[in-house]
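In what follows, a single structure is set out as structure tokens and then discussed.
In this view, the complex is presented without one of its protein chains, the others remaining in place.
Labels A, B and C are assigned to the chains in the order they are written; within every chain, residues are numbered from 1.
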């Protein structure tokens, strides 16, 4: 099985070439790695490569096919690129999708103020919603100028991480 | 749903009568309990009853429908009694089953010596197999006098917990 | 040693401090009662306690700040005493008084002592009367702008304007330039008005490159008052302490002796009983001034416990039980060095935004010289309503340099997934030159922010290995889905759809 994985600006093709017990031969693009890889616990991999011991935690992201991957203190956001992803991306590029014009909550919290309603004209950088989490209030701003098309939250609502709060068209 | 659960010599019928959020009304035989019960983590329940706080860990046993349940330091082995269980039990009582004449490993280990082979006559209490685990050797003895019918392990084998090592008929 | 009066304690708090207090109670053979809000049914303090009672809705005002409800539970559960922890009702004179009225022992000072130290202006006056040095500035509340301008002219710039009823940085303004005086005054007063309902302020000389140094005190009801030496708390971000240590790297034995004596005098001036902290501000020349007294246990109390060898919560309970302190000043000594790091659920790379959420995995540090006081566990969802502090990591070693190395090791071992934390940021603090050399003041984080937020290095293979591990994780997940759909099932079109749905959501 070959998978395309995206990390930052890089998209890499990964393919397993051989597996004997823990010893795995893998191609990452055109580079061949022979690693001793074993899953320890529910989310952690222990990888031995060239004698060095690496601990890699692979955690499912908040969206499907997204992973949050940690090696020591270094964290990567890795996404599986497949037909579905490509389809969504092509739609986004064609302007069919809301991405980039949504205001999402980066963390769970409580909506303390909604400053716009559908139909309002907003300017990029204008505060549209205020969320309180852990005794701290954060202001969220319109990502671009335009007209508010949706406000799926109300004051007093609790929101999850990554939840859409305002859409600007 | 009503379930019959067996703990030691007691078999109790449990039935949920009402549930509102965490507040659960349950009949245990003819006794009614109103408890505040919530699952915390993967195996732990927090139960508040009459003001007191109980932590109860419910862990799947090595056999299906068996649970190992801990409250503070007190541990219970609890078994779900259903049609299948009753069928097996009735077969056992009718003498159709090996239970009681098997020698099982109580823990994982390595078989260091097998002292009998199929066809051998053995006496109750006679050592039939020796298993080593964690630098300690344990002798396992025939549960009754009879003839060895099966020896599914060989010297050098590693065994799991609860694995049959010798059957005496 | 059994208590005379206290057999059961209600802990009017949550989080790590509630658990920490219950630990000491358990060691003393004292029963514990937890209280919890709607948001805290699954919290560790509820699970740890012997008894637990629901007291209201998630917002603190409707639960942990509800005095009458908490007193009701104390009576219902037949608790002889209430420990308020820190925050919430711990410095609330009304609560202390209501406990007294109801015949419940409040494990903390009298309402009079809380009031005496709670109002900054009153406290300043009391300290001046007791001969304790205070920062040059007003001794009366300032209610008009003219008055404020006169005072600023007298003590000279820079000055700090503070809300009289304030705390936590609210209603505070630093004024360095003549032209900013009026606007800062107005801003401070309006913020004070909206935060505390009182726009009176006071004005103090602003100390450049200040050190925040505090002294722990313990006092019994028989007039015995001792101090347990200093804590250096200058690593702060927006007036929130981040790292604390003891001894202070800038302290000398002579100054320690003098400040300790003043700390004891300050406590005695309000007939203090229990554990408290005298906060001082100190400049680079070791001139120091009384800042305020915290009439409660501090978050950072464990570093004192480790270096002095005293369990402060046990001493609080013993004092409240009516016992005399078991030691005198000359019995107390500092041994070695302790550092505390506060672990916050926050996204340090995104303006330190709080990051509540569900803990998926946690590995806590262990071994020689490590103490980790926390309250979260795998599967626990940190609520959005309360403080973002997850835990406190405390290390001890013989010397300051060794303690820093140990803290680095402990932070390396500390893994929390599910929420973002300040662990990496704290590790950078341990590596910062100013911190390592012990020459830092309260501007340290601000001055070093770029360094502290920069990434740590990984070797050249990390990224590729991360890709490989992700590849395997994803591949096995897909294979697991394929196995779940048995051959007998996949023949039907509907199941392929089902498979497609499951693959699309990929949540097994």
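The rule is short, and it goes like this: a residue touches a chain if its C-beta (ideal position, glycine included) is under 8 Å from a C-beta of that chain, and two chains touch if they have at least 3 such contacts.
What you see is a predicted model; the values in this text were computed from it and never measured.
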Touch with the omitted chain, as defined above, among C:177, C:366 or C:450: C:366
Touching residue (missing chain; options A:38, A:81 or A:164): A:38
Full-complex contact with the absent chain, from C:204, C:232, C:245 or C:305: C:305
Missing-chain contacts mapped onto subunit A: 22, 36, 38, 40-42, 44, 46, 48, 51-53, 55
Where the missing chain touches subunit C, by residue: 1, 19-20, 23-24, 26-29, 302, 305-306, 309-311, 335-336, 363-364, 366-374, 377, 397-398, 401-402, 405-406, 408-409, 412, 484, 486, 488-489, 492, 494-495, 497-498
Residues of subunit B in contact with the chain not shown: 1, 3, 5, 7, 10, 12, 14, 16, 24, 26, 28, 31, 33, 35, 37, 39, 41-45, 47, 49-50, 52, 54, 56-60, 64-65, 67-74, 76, 78, 80, 84, 106-110, 132-136, 138, 158, 161
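Going forward, only the chains that are shown with their structure count from here on.
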Pair joined by more contacting C-beta pairs (B-C or A-C): A-C
Cα-centroid distance, subunit A relative to subunit B, in whole angstrom: 44
Computed distance of Cα centres, subunit C from subunit B, in Å: 47
Subunit A-subunit C separation of Cα centroids, rounded to whole Å: 32
